[in-house]
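This view holds just a subset of the chains, kept in their places.
We call the chains A and B, going by the order they appear; numbering starts again at 1 in every chain.
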Amino acid sequence: MKREQILEILNKVSSGNLEPEDAANKIKQTAFEDLGYAKIDHHRSQRQGFPEVIYCQGKEPHQVAEIFQSLVKHNDNVLATRASDKIFNKVRHLIPQARYNDLARTIIYQKEACKTPNSKYGKVALVSAGTSDLAVAEEAFETAQVMGAPVEKFYDVGVAGIHRLLNFYDQLTEASCVIVVAGMEGALASVVGGLVDVPVIACPTSIGYGANFNGLSSMLTMLNSCASGVSVVNIDNGFGAGYQAALISKLDTR
Amino acid sequence: MKREQILEILNKVSSGNLEPEDAANKIKQTAFEDLGYAKIDHHRSQRQGFPEVIYCQGKEPHQVAEIFQSLVKHNDNVLATRASDKIFNKVRHLIPQARYNDLARTIIYQKEACKTPNSKYGKVALVSAGTSDLAVAEEAFETAQVMGAPVEKFYDVGVAGIHRLLNFYDQLTEASCVIVVAGMEGALASVVGGLVDVPVIACPTSIGYGANFNGLSSMLTMLNSCASGVSVVNIDNGFGAGYQAALISKLDTR
């Protein structure tokens, strides 16, 4: 709660328009809805510019559906990640307009007016190393998209055939932000980081042979990037990469 | 090399103003200076908006000094990181205007005109958890600063006394980007991430007791942040955090 809001409440008290007891409640009161098993943070879209995102892993299908429905009531866009088919079926039952991307495993609801990316935002370039990284890349795509960022995809341009990447050099340099999704050794992030002058958000994936150790290898590669301007999100966290890229894209309203 | 540049060269060939042999050299030619032990990438400031940064670890003092001098000739700003006293003394000998921050262990050279941050850039908020994290925070500060970003510092506001952080809530929400520097368990990144609607660049430090494992603990914390909009740089990599933040700050010319 910001200082101005507190001051406004206090002025009402001072002017006799609000009882002290009520004012105290107001100040303490928080903006969440309590479903018992979950406390939905309706205040988040004001605080963070986007509503709470539903992380489906470990939640019951009916729980996801109820939370989803509750969020739809208060927001223009809603996103659920790591959603199974089974969960989508429950959600669709309550919110028929919800859309499922089975590769990304995301469920998205957007008011009609929100379905086109915001043309005033900077462009996000989404680069991925191999076809095996598609699921994570698509999660990043759906996330950035639902937050209003225009996204251009450059898939399967890993460093084993670096001319494929260099071919898109011009397009990459036009973006406000680049997401790099790569598994195995994750070298792509460093190479892209050395080519562009905008922030690179690197997302390691768990794709690979033995010593990849479920993404540890590509994660360490990206954290140690010798190129400047690279920051990293969690392994397989396409959502996190897309979210961060969209936040950056919004700043670039040149 | 961009398509337009290639086209321009080819047009000169076509119009007879350039020999094919010379054009081929031009296209292949790269913009680096070869000092034997190092190849200085003078092309980088065009490609990435800032000249190559000198990472001093493992380099001889005289090598750093020579590279520094070479960069000063071609650029308005020069930055060297992880620099010892001994290295600074060598550099100062060649470049008397160079400035040393002994906490951050950075050497900086800035043309007079570059010494004030660019007022059109968005503000960077630099938050650190404890006084023990100062060295890393200062490296981030110097880096963002030398790249032209205005930086506001909020030091020693760790989560063990969360009212210290909440006290600065309003100021934090005015930044274009927040850097969080924290060691021990690194929880500060998640808390800040939950409060603001701009990108948070989290920098783990190696400060802490035993199971911190030289920063591994805070690094994992930050990568697993339950708050959205947090991306992570390497342990103790204040430079990387400052660089990424400055890139974001430049985009925000609202």
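Here is the rule we go by: a residue touches a chain if its C-beta (ideal position, glycine included) is under 8 Å from a C-beta of that chain, and two chains touch if they have at least 3 such contacts.
Just so we're clear, the structure is a prediction, and the values are computed from it rather than from any experiment.
The complex is a homo-oligomer: every protein chain shares one sequence, and counting across the whole structure file gives 8 copies, of which 2 are shown.
By our rule, only the chains that are shown with their structure count from here on.
Matching CA atoms, the turn from chain A to chain B amounts to 180°, rounded to the nearest 5. Here the CA centre of chain A is 25 Å from the CA centre of chain B.
Chain contact summary for the complex, chain B toward chain A: residues 2-3, 47-50, 53, 122, 169-170, 176-177, 194-199, 201, 219, 223-224, 228-235, 239-241, 243-244, 247-248, 251-254.
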